[in-house]
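All protein chains but one are shown in place.
Up next is subunit A:
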Amino acid sequence: MSEASPAKAYGLHLGVIALLFVLSFLLPEYYHGLLARIMVLAVFAMGYNMLFGYVGLLSLGHAMFFAAGLYGAGLAVIQLGWSVPAAFAAGLGCGVVLSLVIGLLALRTTGVAFMIVTMMFAQVFYLVILYFASWTGGDQGMVVPQPARVLFFGATALDLTNPTMRYMSALGLFSLVLLITLAIVRSRYGRVLVAIRENEERTKMLGYDTFSNKLAAVVISGIICAASGAAYALLFGYVGSSFASVQYSILPLLWVLLGGGATTLGPLIGTLFMYYVIDITSGYTSAYLLIVGIALILLVLFFPKGILGSIRQRWLGWLP
């Protein structure tokens, strides 16, 4: 894992970022908007992958971290009238606090118990959102008004509802998180996380406090997912409770499984692929979810390591 030359690894990732940048000027309007959304959701998947792929902790409650960012940022704008950067920071802050608390509690368990505990906490979070409907809009959700989605740099106003601005903001966040993930997995800390995934008891016997390392990973994962949620609220203007539902805990798992767990670019590929398949099949039949389900089953059966994981295994061993 750590042996790929840095130039090769960073070159590939910068190449992907450059490609996404160029696509902004080539794509027709519909796909342009879709790709912006996919990049934001790929950030969610990258956050999930940090914990699931690299540490081997399967959470079924990550919707709560996405929703913490979504509601943290959304409520800050709508209810408190905060500016865009302050609201984004509020979303991140909610993600940090929530993931720290959840990590401290849920990491007492492992395996199936960890899955169930995280799912229960996410369900509680979802019900809390519905309960405080007068603040959160309940199951109707809230729309972030367009005038509030403008970023001011002195006299310059950057309108996040403008398609190009929105695309570039999404790309900016995606690129930042991608490069941070790459740096983490290539670092000494990344090596310890993989060791914990492979054999936690042995890692302890090398002098590592595995609990603290796992807790840090939960918080990093939580911040990244919250960043995705906060960006979603500010770029697409909708804050809804469905994003806190169990469906949004399972989606990032599917995206990562599809693209390839423990690969830095897998989350993007998985998210892209899923949207692409949904897009194509929904044009032909109303039973498109059935087809998506079958495609997923086939992939997991024949490519258990996901798209990029299989490519790494067969051809490109150096992929981070």
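As a convention for this text, a residue touches a chain if its C-beta (ideal position, glycine included) is under 8 Å from a C-beta of that chain, and two chains touch if they have at least 3 such contacts; residues count from 1.
Going forward, contacts and distances are computed from a predicted model.
The complex includes a chain that is not drawn, and of the options "NADP-reducing hydrogenase subunit HndC", "ABC transporter ATP-binding protein", "Proline dehydrogenase" or "Sulfite reductase" the UniProt name matching it is "ABC transporter ATP-binding protein".
Touching the chain that is not shown, out of A:28, A:207 or A:283: A:207 (per the contact rule at the top).
Of A:55, A:115 or A:192, it is A:192 that touches the chain left out of the display. Within the complete assembly, residues 1-3, 188, 191-192, 194-195, 198-199, 201-210 of subunit A touch the chain that is not shown.
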